[in-house]
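Yeah, one chain of the complex is gone here, protein chain that is, but the others are all in their spots.
This part shows chain A:
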Amino acid sequence: MSINATLIGQMITFSLLVWLTMKYIWPPIIAALEERKVKIAEGLAAAERGQEEIKLAEKKAKTVLKEAKEKSAEIIGSAQKRANELVEESKMQAQKEGERLLEAAKAQIEQEMLQARENLRKEVSALALRAAEQILKEEIDKAKHQDLLNRTAEQLG
């Protein structure tokens, strides 16, 4: 139990260990720790920024959505209006067309009626003439009474 040269040996070992620690062990580990600290701080800051950005984006999305809704309502309104107009227009057109067709049909009918009447008249006059001829065969001289006959035919016509 005495102090001896072991002391010197131990001191040499000790200084060697301290030197090795100082040179090769302490700096890299502390550097890694510091770097991690910085990284974590950066990560936290980024997360905060991200949160802020999310809030902004949400706000923006809300306004955009609102705008879009308004716009769509507007579009739907105008479309409805246009549709109504279209329906109204086509209704009117159809009515006009119908009226025109009706008019045309009426005109044709009129014309045909006139035609028929004319024909009828001609036939009736011819018939009457023939009947009159039959009756008056003997008494009437065609050449003598040509004028009268013509007048009658004209009157009938």
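Rule of thumb we're sticking to: a residue touches a chain if its C-beta (ideal position, glycine included) is under 8 Å from a C-beta of that chain, and two chains touch if they have at least 3 such contacts; residues count from 1.
Here, contacts and distances are computed from a predicted model.
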| field | Per UniProt, the name of the complex member that is left out, chosen from "TonB-dependent receptor", "ATP synthase subunit a", "ABC transporter ATP-binding protein" or "Stage V sporulation protein AE" | value | "ATP synthase subunit a"
| note | In the whole complex, of A:Ile29, A:Ala79 or A:Leu148, the residue touching the missing chain would be A:Ile29
| request: Tell me where the left-out chain touches chain A, residue by residue. | output: 1-11, 13-18, 20-22, 24-26, 28-33, 35-36, 38-39
